[in-house]
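Excluded from the complex is one protein chain; the other protein chains are retained at their positions.
In order of appearance the chains are A, B, C, D and E, and numbering begins at 1 in each one.
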Amino acid sequence: MKKVVGFGDYLLRLNPMGYLKFIQSPNWEANFTGAEANVCVSLSNMGVKTDFVCKLPKNEIARCAISALDKYRVGTDFIARGGDRIGLFYVEKGASQRPSRVIYDRMNSSFINSSSDDYNWNEIFKDAGFFHFTGITPALDPNVANLCVEALKKAKEHGITVSCDLNYRKNLWTTEQAKATMENLLKYVDVLIANEEDAEKVLGISAPDTDVTQGKLSKDGYIYVADQICKKYDINKVAITLRQSISASDNNWSGLLYTEGQAYFSKEYSVHLVDRVGGGDSFGAGLIYAIGHEFSNQDCIEYAVAASCLKQTMEWDVNLSTVDEILTLMSGDGSGRVQR
Amino acid sequence: MKKVVGFGDYLLRLNPMGYLKFIQSPNWEANFTGAEANVCVSLSNMGVKTDFVCKLPKNEIARCAISALDKYRVGTDFIARGGDRIGLFYVEKGASQRPSRVIYDRMNSSFINSSSDDYNWNEIFKDAGFFHFTGITPALDPNVANLCVEALKKAKEHGITVSCDLNYRKNLWTTEQAKATMENLLKYVDVLIANEEDAEKVLGISAPDTDVTQGKLSKDGYIYVADQICKKYDINKVAITLRQSISASDNNWSGLLYTEGQAYFSKEYSVHLVDRVGGGDSFGAGLIYAIGHEFSNQDCIEYAVAASCLKQTMEWDVNLSTVDEILTLMSGDGSGRVQR
Amino acid sequence: MKKVVGFGDYLLRLNPMGYLKFIQSPNWEANFTGAEANVCVSLSNMGVKTDFVCKLPKNEIARCAISALDKYRVGTDFIARGGDRIGLFYVEKGASQRPSRVIYDRMNSSFINSSSDDYNWNEIFKDAGFFHFTGITPALDPNVANLCVEALKKAKEHGITVSCDLNYRKNLWTTEQAKATMENLLKYVDVLIANEEDAEKVLGISAPDTDVTQGKLSKDGYIYVADQICKKYDINKVAITLRQSISASDNNWSGLLYTEGQAYFSKEYSVHLVDRVGGGDSFGAGLIYAIGHEFSNQDCIEYAVAASCLKQTMEWDVNLSTVDEILTLMSGDGSGRVQR
Amino acid sequence: MKKVVGFGDYLLRLNPMGYLKFIQSPNWEANFTGAEANVCVSLSNMGVKTDFVCKLPKNEIARCAISALDKYRVGTDFIARGGDRIGLFYVEKGASQRPSRVIYDRMNSSFINSSSDDYNWNEIFKDAGFFHFTGITPALDPNVANLCVEALKKAKEHGITVSCDLNYRKNLWTTEQAKATMENLLKYVDVLIANEEDAEKVLGISAPDTDVTQGKLSKDGYIYVADQICKKYDINKVAITLRQSISASDNNWSGLLYTEGQAYFSKEYSVHLVDRVGGGDSFGAGLIYAIGHEFSNQDCIEYAVAASCLKQTMEWDVNLSTVDEILTLMSGDGSGRVQR
Amino acid sequence: MKKVVGFGDYLLRLNPMGYLKFIQSPNWEANFTGAEANVCVSLSNMGVKTDFVCKLPKNEIARCAISALDKYRVGTDFIARGGDRIGLFYVEKGASQRPSRVIYDRMNSSFINSSSDDYNWNEIFKDAGFFHFTGITPALDPNVANLCVEALKKAKEHGITVSCDLNYRKNLWTTEQAKATMENLLKYVDVLIANEEDAEKVLGISAPDTDVTQGKLSKDGYIYVADQICKKYDINKVAITLRQSISASDNNWSGLLYTEGQAYFSKEYSVHLVDRVGGGDSFGAGLIYAIGHEFSNQDCIEYAVAASCLKQTMEWDVNLSTVDEILTLMSGDGSGRVQR
Partner (left out) sequence: MKKVVGFGDYLLRLNPMGYLKFIQSPNWEANFTGAEANVCVSLSNMGVKTDFVCKLPKNEIARCAISALDKYRVGTDFIARGGDRIGLFYVEKGASQRPSRVIYDRMNSSFINSSSDDYNWNEIFKDAGFFHFTGITPALDPNVANLCVEALKKAKEHGITVSCDLNYRKNLWTTEQAKATMENLLKYVDVLIANEEDAEKVLGISAPDTDVTQGKLSKDGYIYVADQICKKYDINKVAITLRQSISASDNNWSGLLYTEGQAYFSKEYSVHLVDRVGGGDSFGAGLIYAIGHEFSNQDCIEYAVAASCLKQTMEWDVNLSTVDEILTLMSGDGSGRVQR
C-alpha cells in the first residue's frame, strides 16, 4: 500500500517504574509519544511506508525523539527543526480501582508555534496514499488548526484518503470549540474514528442509553451514533472503539465499523492490561492497514481490534506487533500458548 | 481536624524486586514501615497534621527512616534518638497461590528498649485530638506495654480520642498474653479496629460460622462479633475489615462499622492487588479522617474502605491517595478510566 | 530418597525485563535453564541429592552456568568441560492475548558435540536411585540420542528408575523422527510425563475430542491416552499435565496420574501466571519426589501439581518451593494469605 | 543561627543513568533542583532552619518537588501554588574530555509568572537572619527581577543579611542586561559569591592574566578582582570559587574569601568528581553556615570549600554532608579511609 | 561527502552492569556491535550517509539488531536476511589492574555462511564514495574472505575509496593465515588503519624498540612502520593509533597519519576511560569523515583522534559525538567544563 503521512505534535512521555507513583520512583521511563506518531510506528511495524510530520527543537532531547521514530523506520525527513521546546506528557499507571493519571505540559512547543513554511506538503504528499491526524492536533492552538486545514486541502488535491481520530481532550478545549473546529475539518475526512465519549462531546451525538462510567454498552446505541455521524458529515467509514472498563487492570475491548449503512462488530477481547495508553492509536493504524490492503469490512474491524488488543498487552504507547501476529490473534488463537 | 499522634516502632522494610524471591534478587527495595507510622503518613497525605512518636538510633539508617516521614510531612520532632538499632521487616510478595511471606528481626530495637523519659507526652499531646496505636506495640515487650499505658492515661487527661487496631501477631505473643494485656488497654479505647482473626485470637470472640482460610464470610457473624466487643469493653465504635482472600493476587475487600447498636457495611471491592501490606493501616487512617471530619456512619466506613482499597493498588506500605481520590472512588467510579 | 541424576543440555536464558519486548529492553535478565537441570534444582530445593550431567565450554559464561547450579546445591562434579559454546534460549514473556515467544540458538553446543568419553556413568550412577531425561535431549542430534541410549542402558544395569518427559519440540525434529527415536528409548522408561500434544505428536496417540487451542479438555480423553501409552509401551506410570490456557496471563492447571489401570486426577488451580516457563519441569520434579517418598498415587499427582502450580507463580525457570510450602498448598490453603 | 530564606525557581532535573547519553538511556533519574533551594537543603542538613520561597503548579509533579524539600526538612510552607508548569533541567554527565551538557526548558514556569501577591515577605522574614538569592533568578524575567527587588527591600527592613551568588548564565541574558540588573540589586547585598567568569561577564571586572579554558589561575588576579568588587559595590565579603578543570572527571577546587582588605585562601582539593552540579550552591551554603556561626575568616573559607568539595563526591545537586563530616575534612583528613 | 558502505558481521554484545563480573550480574546490557557497523553509526552521527551490508537471521533478535542501526539512521536496506543465527560477543569491563575480557561465540552466523547472492554490489555501490572493512571480516572464514575480494573488486570498478582497519584477532586466525589473506586484500586498499600490534602480527613489520605491554612508545618507530607499509603495499595513507595503556581505567591516546612520505602526529589525550571498546572503530570513522571532507593531513589525524577520544568517554561501542563536539575538542578545549 502507499505511504501514510501522520501530522501532529510529538512529546516526551515520562512515567514512574511499574505501578509506582511519581513520588515513589526516583527513575522515570522516558519515551516519546504522540497520537499520530504512534499510528506511524504501528504501521511501520506492519511494513507500511510512513512519514511523520512535526516540528521539534534543535536539541539533544529532540534528537532522542527523532531517533525513537527512526528506530522503527518511520520517515523523519520532513520533521522541521527549531523553536523552543518539546512538549511533555507525564503518566502514572493505575491498577485495579486506581485510575491512571496523566499531566500535560505541552504548551509553547515547537510544533504549536510552527508555521506553514515549516511544511512542504507537495513534497511530503508525493507518493502518499493516506493522511492521518487526530482531534488533539487542532485542539492545541488555533494556529495549528489552521495548519491542519492547509494540510487537508493539499491532501485532497493529491487525492489522498484522510483519516481522523476525534480524540476529544477536555483539558485542551471546550466542547463548543471542539465542535466548531472539527466540523470544519470533517469536510475533508474519509474515515472517522471515535469512541462514544468523543462523539457526544465533539459532535453532540450520543447513544441514548450509554453511561460510560457504569460501563453499560448497547450495540444499537453505537449503530445509531455511527449512522448519525455518517449522514451528518457525509463520511464513508466510521469506526467506533468499544471499551468496557472493568477496572484499571481489566478492560473488555471491541469495535464497530459502520459503512454504507452496514454495521460490522468485531469479537470482544477481555484484556488484562499491561499499558492501555496508545490503544486507540493502534486501532487507527490497524484500520488504515486493513483499508489500505482492501480487507473485507468485517476483517477491517477484526484486524483493527486485534491489533489494538495486542498493543494493550505491551508497555508504552506503540504497537510492536507484526501483521502475522495480528492475523493469528484475529483468526482465533487468543489462548496465549507459548510460541516456540 | 486536630492533630493525630501515632506511637509505635518503625522498621526498615526490605523486599526483593517485583515477584522475585529473596534468593533471586540481588537488589532489595528499602522502605520504612510501622503500623502507626503508616497511619500517620496516610493522614498527612489527606492534609491532617500528625506526629509520630518513637525512638530510633543515632545513625544514618535512622536518618533515612525519619526523612521517609518528613518527606510526607509527618511530624518527627518527638522521635527520640539513641539506643542500638532499628528493627527489620523482610517481606517477599506472593502471587496467585503463593502467599506473601514476612520475617521480622525487630528485637532489641531502640524503641523496645526506650523509657518514659524519652517521651514528653504533655508536650506531644498539646493541640492533639487523636491518639492511635496498635496491638503490635504492647506485644513487643512488657516494657513497651507499660509505655502504652502511660501514653493512654495522658491521652485521656488531655481529652483525646483513642483509636486502636488490634493487629494480633502470633509470632510476638500468645493469645493469653495478648488477651491479658489488651483487655487492660481497651479501657482507654474509643475506636477499635479489628478483623475477625484478631477478635477471636485476642478477645476470644468469634463469629460462629466463619472459616478464614476457606474465605467464608457471614454478615450476621460480623455483627455478632462487633456487638459483643462493644458491650464487653464499652467501646463506642468498632470497625471490622472484611478480607476475602481469593488468592495472593485477588482479594475482595469491604468493612463494617458498628456503633450504638447499628451496623454499617460498606460496598465491596474486588481488588487486583499491587501490594496488600499496609491495607489495614490505611483503613485505620481513613476511619480516623472520616470520624475527625464528622462523616455519617455510613460514609465513615465507605471512606475507610475506599481509602484502603486504593492503598492495595499501590506498592509498599502507605496510602498516597488524596482526599479527592478517595471520595471519587467512594462515590462510585471504580472503572479505572484514565484521568486526563 | 536416593540421588537423582539429570542428563541434558544447559542453556543461557535471556529475556527482556518484565513485559517489555526485546526491542524495548536495553537490559536482559540472564539465567540458565535446561529441562533436566530445572528438575534437579527443584529436587535439590526439596532436599533431594542430585547430580546434573552435561558438557559445557571452558569459559566464564559456563562458569556462571555451573555456579547457578551450585547455588542450589545441585551436584556439578560430573559436568564435562570443553567444546565450543553454551546454547542460548531467548524468551519474551507474553501477557493476556499476547503469547510468550521463544527463540533457540543452541546448535553446536558443547553438549551436542560431546562423546561417550565425557560421561563416566558407572561413577555417576553410584548411589543413584533415579535418572531423568526429556525428549528434548535426543531431539538435539542423533549423537545425543545415542548418548541417551548409553546412559539408559547403564541406568538399567544399576537398577535405577528412569523418568522421561516427552517434551516434544517441533522446531527440533519432525514427528516421524521423534516417534522413531523415542519409541526406542521408551523401552527403558518407568515413569513417563507428557501433555496431550506430546502424546499426539510423538506417539500418535490422541484424545478423540480435545482441541488444544480451543482449550477443551475431556477427562475421559486423557484416561484413554494414558491407558494407550501404558499398554503400548509397557510403562508403569504415566503422568499427564493438563493446562487450560485461558490467556498468557491466566491458566488452569491440573494433572493426571495413570498407573495399573487406575486414573488419579488432581485438583485444578486457576493460576495467575508470573512465569509459566519451567512449569512442566517442576511437575516432573514433584512427581519424582513423591514417588521417591512413596506417596500414595493420589498424593503423587497432588504434590506434582501443587509444586508446579507454585513454580508458575515465580519468575524464571525453576521451582524454589520447599516441601513444606508444597504440602501446605496441596492440603488446601490456596488463599494466598500473608504468612507471618 | 537564625533561619535562612532562599528565593528562586525550582526545577525538575532529568538525567540519564551513569555516564550514558540521553539517547542511550531508557530510564532517567528524576530529581529537583534550583540554586537557592540547593542552598537551603545543604543548610538544613547542617541543622539550620530554612524556608524556601517559590511558586509551583498544583499538580503531582510539583507535589514530588515539594516532598523533595520536605524530605530534608526545608521549610515549604511559603511555596505558593498555581500557574502552569514546573521548569525542566536536562543534564548529561560528562567524563574525561567529554563535557557535561545541560538543556533548560524553564520558561513560563509558575515562578516566572508569579506576582507580589504570592509572597508575604513580612511573614516569611519573621525570625529570619539570612536571605539568599542568585543571579539566575533576576535573569529569568524582568518580572522576577522586580520580585527580587521587593524581597531585598523587605529583607533590609527586617535587618537581614543578604547573600548573593552571581551565577551568570549566558543563555538567560546578555552581559549588558546582567550588569544593569545586578548592579541595581548589589546595593542590598552583604555577601557576594562569584567565580572569575561571573565577575568578568556580569561586573566587567577581570583578573588580568586568567584564561579559564586553559585553567590558568593566579592568586593575585583573584585578589584584584575581589578588591575591585568590594570597593565598587561597597560589599563586605566577597567569596570566589576557584575551579581548575583538568577534565570532566578531575577538578582542583579551592576558594578565596576577601573581606576588609584581607584575602583568605583555602587549601586546594584534587577532586575526582562524582557530580559537580551544585558545587557552587554547596559552597554558598557552607559560607552562610560559617558566617552565621561566626567562624574566623580563614575557617569560613575552609568550611565553605570543604563542604563543596564533599558535595562534588556525591550524586545530584545537593550536599548531604553533616557539619561533623565537613569539619573532619577541613581539619585535614582527606585520605578517604573507611569510617568504621 | 558521498555514501560510506561498511561490510562485516554484526553481533549481539552482552555485558554485566557497570564493573560487575558476569557471575555477579543478573541483568546484562544488550547492545549490538561490529567493527564496520560501528564505523557506519559514527559516520551517520556526523551526518554522513551510510549503508551497512551484512546478513542476519529472520528472528526477533536480528530485528533488534537492525533497529539499533536504524535508530542512528544507518542504511539497512542491503542487509540480507536468513541463515541460522546472530553471533555473540560477551564483554566484562575491567578497571585499574583488572583487564577487560571478551568471549566470542560467533561461528556459524548468518553472515559467515552467506553467499555472493546475498549482496547486490552494483546496487549497493550506486552513489557510494567509500567502502570500509576490517581484518576481522576475512578472518572469520575463507568463504567470507572471498566475499571481501568480490566486494573490493566491485568497489574498485565503481571508483570507490577503500579503507581497511587491520584489526588482528589472534583467536580467529594465525599470523600466517592473516598475512596470506590480508596481503591479497591490501591490493585494493587506499587507506590503512593499524596499531603497532596489527602491523607486526599481520604484516610482520615492527617498530624496533616498542614493547606493548610495557607501554613504551617511540615516534620514530611508528614512522618506520608506516613508511614500510606504504612502500611495501603501495598504500596512500596509513594511520596508526597509539594507545598507551596505563591501566584498564586510564589510557593515553594519540595517532599518526603517514602519507606521501610525511608523518603527522596528533596531540595526545589522557583518557579516563568509560568504555574503550570501539575506540579503533571511531578512529576509523573520524578519519574517513576528515578525508571525505578534505581536511588537511594534520587536521585529519587530529579529528580522528579527537573523535575516538570522545568515544572512549562513552559507554558501549559507538561514537555518538557530533561534528561540532569533535571540532571543539580538537580545537583545544579538553577542560571538560559544563556546556550550558
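By our rule, a residue touches a chain if its C-beta (ideal position, glycine included) is under 8 Å from a C-beta of that chain, and two chains touch if they have at least 3 such contacts.
Predicted, not measured: the structure shown is a model, and the values here were computed from it.
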* Would you write out the residues of subunit E that touch the absent chain, in ascending order? => 18-21, 23-24, 94-102, 169-171, 212-215, 245-250, 276-277
* Mind pulling the subunit B residues that touch the left-out chain? -> 14, 17, 21-23, 25-31, 59-61, 63-64, 67, 84-86, 88, 90, 92, 101, 103, 105, 107-108
* For subunit D, the residues touching the chain missing from this view -> 18, 269-274, 309-310, 312-316, 320, 325, 329, 332-340
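Note that in this section only the chains that are shown with their structure count from here on.
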* Rigid-body rotation angle, subunit D and subunit A, from Cα fit (steps of 5°) -> 180
* Asked: When subunit C meets its copy subunit E, do both sides use mostly the same residue numbers (more than half shared) or mostly different ones?
  -> same
* Asked: Going by CA means, which chain is nearest the middle of everything shown?
  -> A
* Tally the contacting C-beta pairs at the A-B interface and at the A-E interface, and name the larger one. => A-B
* Structure fact -> When centres are defined as mean Cα positions, the distance from subunit B to subunit C in whole Å is 44
* Asked: How many angstrom lie between the CA centroids of subunit C and subunit D, rounded to a whole number?
  -> 62
* **Where subunit D touches two or more other chains, by residue** => 21, 23-24, 26, 67, 101
